[in-house]
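A single protein chain has been omitted; all remaining protein chains appear in their positions.
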């Protein structure tokens, strides 16, 4: 087994010297205030050993990384019927393009682009009594940490400026692929994205994706087939228009968020999360991508 | 280690009873004459043990599976400079759509869609003295079999009916992304697609992709990074508009061809090839997809 | 001069026998209740002589025909600066497609598709103190009829079901091409579409487009150049994806609405309005198209 602690410390130290750290997301006002120099990395191996470097305990907005968690909750609740309302193919488009929706009659290409995640949110709203409470409970459970919560300011901020998401939800509604009220679904969706977690907490949450669906508390949330599917989706669709590049450079299933986080897993081996707020042109964390590329190179571990 | 022989025999037997075998490709007249009841499967493990069932020794037209082999030859020749002329992202489009070319100024989305493979063919034509001879030599070498050859009738057949490919090549030329004469590049491309191989031969050829770039003769054709990249491309782009579904159902890097073949690899474990001429609506072998899904389920082996 | 009364009576009588009257719009619940057998036609010539047949005095929902009137009010108010926010080219797309917006950075193709009309509504909201009152005043003035008013039920109905328009407005907002609150702009837009007028009233309102911008009360609302431009826009963009067909069959500048109305003008000769609630597949009144084609054939009058 590689010496993970040495490796991630070396990575943190190498990246410390990189000057071009990308651009902090500005379209959500609340996110634009983050210090671009923050950098954290946390790895949990299959034995639940923890390895940390940098700002790994600091909270950040998980944003789109939440899509994997809402998809998991949804998949666990309704099973394969989810695939009647959202497809599983890479989109070949930026994360916020609505064009394909129109050519495909309101069926989003996959659950990890915004339109797909909004459909997933709609299914959760239909199937949970108190969607926000129950989703948070699920997150706390798989993370084994009851301190995790929504950031109401960030949720509010997106409600007031998330025009593309409002457009996407209304377009889905016009195609009959949204059961609930647009506002209700978006309220849930904006809250889900606003959750704040640290690298460590997120790495704990993603532990189940490398552990056959069983979380650190020992509870099985997804069966083996479901986990395989979610991992496949992360690999093919987890990085917007840069999914191919990530599979190519890193070779692990993963998911990024505009808050600067990236969560990735190596089945049976580890779950790892990086955080660096500066984004590249495709909207993925610039240093996070580099950190994970270094990790798979230094450990010679990749699914390919 | 799973008992591969028992497993693939069970698969062949189960699929023998399936009535809906898909539709044999008719757009290339020469291919439409194949018996739809043919079925073969061949697996080579990392120790070079061979496991076979059905028509695994019968020759078929490898068609698009050849794109992985031409990409490998090209990557070995020119290294990363290839990525200046072709991207690495899934296309989210059927295999023969030209639309994206226009929005992306003549840079194909990836080397496994037709337009991308034509660019790869152009690079080979520029860099090889006798492209067709040298490419065939490469195939024979990695397969360890000097009997492999082009089917001139199939190549001719595509030359006379491959209008979409001719369109794609001319569009690439109009964007300045084709160095050589359109006819010369297409002559090479149609020949590369016309190669005939058996399941066994193809499984041998793909052995190097699960063996860090080293073929069965012990020669290293690609370095580890290059193999990782090719495997990542197969996983994200190997099945046209059904790449996500394949990653999702099978979970292995692979490539299909309209001749009904599918080649897939499990890094460090095995290389496997199926052949069944009937295609599903997306242009991938219907029974081949099912056979590989059964294989990963029965062996509980998947990269996810 | 042709005998207009005889001609339109002949047209009304011929169309009375047509059995395939198209389908009444159902996406706005309030509109779906209309009797599909209604048919009216009204023509005003340059001398203000009136010719009528069928249900020409019955009120119907003018819907998209209002876009020409809001554009006129807007053009009169802000002049050519309007063209910085909306283009003047045909869209080559169905009326409600958002795709082009994304490829053109939020600049709608023309002011007669929904997205363009929403931008025009936004300009009016910015430039009028009481947008709804002042717009209604303008309509009453050019029509010379103070009884015209909004149908609050229809406006409300669209507010609750006009998801594509809400999507379009939010997409425009995301591109910075909407100054005001999305809800405020849509409230104005849904009201403008809900106006009810008879064939006769609409023919009076469109009189100014064949009379160099001067309405029947003798007031000049648009200068000659502005009228020329609006007529050119109606000819090239007035019928969604069927603009070419209308120019081709009818050869007059005109505008249709999903309420079943069509208004058209022959510069210096006449203004004419038809109403028949059944729509063809492109969303234009089926019998209305036929009536106008008969009119230009029978009068041998067409701008071509």
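Labels for the chains are A, B and C, by order of writing; each one numbers its residues from 1.
Just so we're on the same page, a residue touches a chain if its C-beta (ideal position, glycine included) is under 8 Å from a C-beta of that chain, and two chains touch if they have at least 3 such contacts.
Just so we're clear, the structure is a prediction, and the values are computed from it rather than from any experiment.
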Contact set of the excluded chain (shown chains only): B, C
Selected from C:22, C:90 or C:131 as touching the chain missing from the view: C:90
Candidate in contact with the missing chain, chosen from C:30, C:122, C:158 or C:241: C:241
Touch list for chain B against the chain that is not drawn: 97-99, 102-103, 163-164, 166-168, 170-171, 173-174, 182
On chain C, residues whose C-beta touches the chain left out of the figure: 87-93, 100, 109-110, 227-229, 231-233, 235-237, 241-245, 247-248, 251, 253, 267, 300, 302-304
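Just so it is clear, only the chains that are shown with their structure count from here on.
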Homomeric contact chain A-chain B: same or different residue positions, threshold half: same
Central subunit by CA centre of mass proxy: A
Distance from the mean Cα position of chain C to that of chain A, given in whole angstrom: 46
Cα-centroid distance, chain B relative to chain C, in whole angstrom: 55
Chain A-chain B separation of Cα centroids, rounded to whole Å: 32
Shared interface positions of chain C, touching two or more other chains: 103
